[in-house]
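Presenting chain A:
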Amino acid sequence: MAKLTFKTDKCKGCGLCVDVCPKKVLALATEKINIKGHHPVEAVNESECIGCAFCATMCPDCIIKVER
Partner candidate 1 sequence: MADKVLMKGNEAIAEAAIIAGCRHYFGYPITPQTEVAAYMAKRMPKIGGCFLQAESEIAAINMVYGVASTGHRVMTSSSSPGISLKGEGLSYLAGADLPALVVNVQRGGPGLGGIQPSQSDYFQATKGAAHGDFHMLVLAPSSVQEMADLTVKGFELADKYRMTSMILADGTMGQMMEPVSLDYKIAPPPEKPWATTGTKLEREHNIVNSLFLVPEKLEEENFKRYEKYKYIEDNETMYEEYMMDDAEICLVAFGIAARVAKNAISEARKAGIKAGLIRPITLWPFPKAVIKAASQKVKAIISVELSMGQMIEDVCLASEGRVPVTLCNRAGGMIPSPKQVLQAIIDANNGGVK
Partner candidate 2 sequence: MVVFDKPHALSDMPMHYCPGCTHGIIHRLVAEAIDELGIEGRTIGIAPVGCSVMAYDYFNCDMIEAAHGRAPAVATGVKRALPDSIVFTYQGDGDLASIGTAETVHSAARNENITIIFVNNAIYGMTGGQMAPTTLPGQVTQTSPYGRDTNHCGFPVRVCEMLSTLDGPEYLERVAVNNVKNIKNAKKAIKKAFQNQVEGKGFSLVEVISSCPTNWGMTPQKALKWIDDNMIPYYPLGVYKDRSAKEAE
């Protein structure tokens, strides 16, 4: 299992990471609002994460740290 860390307050909720994840690990937290007023990304299924870092590669705001 890989570990994901998010700089949640820098997330703009664009969802590019959500779409690119091959394991459907990520989702926008529709019930949360971050400091910028966006629904930030969160890991809803982290145990499935394979650490491919596609999410971090697509993230325009460099908010995702991936460890394996």
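Here is the rule we use: a residue touches a chain if its C-beta (ideal position, glycine included) is under 8 Å from a C-beta of that chain, and two chains touch if they have at least 3 such contacts; residues count from 1.
How were these picked? Simply put, all candidates are chains of the complex that A comes from, given by their letters.
Remember, predicted model here, so these are calculated numbers, not experimental data.
Looking at chain A and the listed options 1 or 2, the chain it touches in this complex is number 2.
By the touch rule above, chain A contacts candidate 2 in their complex via residues 2, 9-10, 12-16, 19-20, 36, 38, 51, 53-54, 56-62, 64-68.
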